[in-house]
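With one protein chain withheld, the remaining protein chains of the complex are depicted in position.
Then we have chain A:
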């Protein structure tokens, strides 16, 4: 049985995102971690496009790759972290962390392996278009939307207050 074009794209995107996610964790240089995380975010945006969640794909790229990762790079630039500061004592903690994460993955995969779920159809759905999501956001979810604006305002004030030189 040959794989459909969607499955091939899915596999390629998944491999890239897993490899770059491992790069985030394993790379010694923090700037390399940031760049790997940006690659991961772009592949996740590719997955969103595959599921025709166009609004989320665009917002994801703008917010994460455009704003959040730039903020990370900026903070790293200010801190001059090029010299790796993590001393290599207590190596067993790293192995313990890796084993714990792997055990969590084994448990989750074993629990969900036999779950019966419907397959995703290859037909695109139009719920992820900005027109439909906008209708939903400003009709049904307008109160959470306004609350999130207050959250943003308080986060902005909080960041300024915390970062201020006292």
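Keep this in mind: a residue touches a chain if its C-beta (ideal position, glycine included) is under 8 Å from a C-beta of that chain, and two chains touch if they have at least 3 such contacts; residues count from 1.
One rule holds for everything that comes next: contacts and distances are computed from a predicted model.
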In UniProt, the chain not displayed here, chosen among "NADH-quinone oxidoreductase subunit K", "ABC transporter permease", "Chemotaxis protein CheW" or "Heme exporter protein C", goes by "NADH-quinone oxidoreductase subunit K"
Logged for chain A, residues touching the omitted partner chain are 4, 6-7, 10, 14, 17-18, 21-22, 24-25, 30, 33-34, 37, 40-41, 44, 47-48, 51-53, 55-56, 59-60, 63-64, 67-68, 71-72, 75-76, 78-79, 81, 85-86, 93-94, 96-98, 100-102, 104-105, 108-109, 112-113, 115, 117-123, 125, 127-128, 132-133, 136-137, 140-141, 144, 148, 151-152, 155-156, 158-160, 162-163
